[in-house]
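I'd like to ask some things about the structure below.
Yeah, one chain of the complex is gone here, protein chain that is, but the others are all in their spots.
Here is subunit A:
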Amino acid sequence: MAEPLIIVGKGMAATRLVDELSQRALGRYSIAVIGAEDRLAYNRVLLSPLLAGEIAELDIELKPAAWWKARGVSTLYGRAVAGIDRAARTVTLEDGLNLPYGKLVLATGSRPLKPAFPGGELPGVATFRDTADVGMMRAYAQRGARIVVIGGGLLGLEAAYGLAKAGGNVTLLHLVDRLMERQLDAEGAALLASAMAARGIAVRLNSATKGFIGNGKVEGVQLADGTIIPADLVVIAIGVRPNTDLAKAAGLAVDRGIVVDDGLASDDANIFAIGECAQHRGCVYGLVEPAYEQARVLAMRLAGQKHAGLDAAYPGSLLATNLKVSGVGVFSAGEFEAGEGAEIVVLRDRAAGIYRKFVLREGRLAGCVLVGDTQGALFYLGLIRSGQDITAIRADLPFGESYCADGRIGEAA
């Protein structure tokens, strides 16, 4: 009799866990996936191109229904979980259904942050998280509405780009003096800002939102300096917060996210958390790659697989940010400023809007920023992760893997 495994959440982390697990221990668990959204799991990263109209809604589906079926997974979609009884090892759905579990995985993701600005309740003030949001936003954009996107991070940029591409008249507000300030240096951010401007997006930096105005629906955004920017739609995209309500209610240790160890277990050995809701070694990751890595490690654990005689362990992820909106690639990983002891290599092509910055530390790649052209991002990420000495390829580093791989150096001997 297979042990019952319940996965709460049906996003990208959950899907990857099922995939990994079915490859490693098909049949060992009887898996049930429970999701609040009444549809198949989809790739959230593709919401921005979906918004832009570059792809169709079907294209974002992660796996077809048959895939889930073939793996014997029970899918309970459109049904939210009401609570966890850790003593009884059951999960109760809002419709009263009680499901026993041997192992429980929380992959509940995150929710958009929506600060309590005055007027925040007005119709037309939205966040950008799921396909329902996309449909609504796209309707505004397509009729040429004036749209203000608040937040110049990854999410805000993707929203702004998608809305502009769909026909919206978009203004992007950002609180500080540069876009993606947690991933980009000043030059990279400036280049990104001009690339956004070139795509018809009015970028306003140093713009703190004071509130929203409007009569019955939002009509404008008021800035701290008193400026009012007219708006038919406001999209707040200033970040996300881990969705930890269930865990908290169940009495699990929760900080910003559900606290997990290197085996992705919470303080209850039978309950695990992965993805954006999890907090590992103090870090909450808002990106897909750590979630996938966590899913892989957890799958190995659940399958009882060891690596070199040891239990699989998640060591944490190196943060790499990838903004991929048509024609404006932005990649950032590791250090991006010239801190103490760091050395900088820069490659730039102003006219083409390309900027590449490499932060080196003791002969190793400590971080990089790629704007305009992200070719080689994975190669660089690999170098950052491996910490290998790159002295021999330093002169060729900015030109990508192929230049570094052939062992020839573009200098006289």
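Convention: a contact is a pair of C-beta atoms (placed from the backbone, for glycine too) under 8 Å apart; a residue touches a chain by one contact, two chains touch by 3 or more; residues count from 1.
Everything that follows uses one rule, which is that contacts and distances are computed from a predicted model.
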| item | value |
| --- | --- |
| Name of the absent chain as recorded in UniProt (options "Substrate-binding protein", "FAD-dependent oxidoreductase", "ATPase" or "Assimilatory nitrate reductase (NADH) alpha subunit apoprotein") | "Assimilatory nitrate reductase (NADH) alpha subunit apoprotein" |
| Absent-chain contact - pick from A:L26, A:A65, A:V176 or A:I344 | A:I344 |
| Hidden partner chain, residues of subunit A it touches | 343-352, 354, 360, 373, 394-396, 398-399, 402-403, 406, 408, 410-412 |
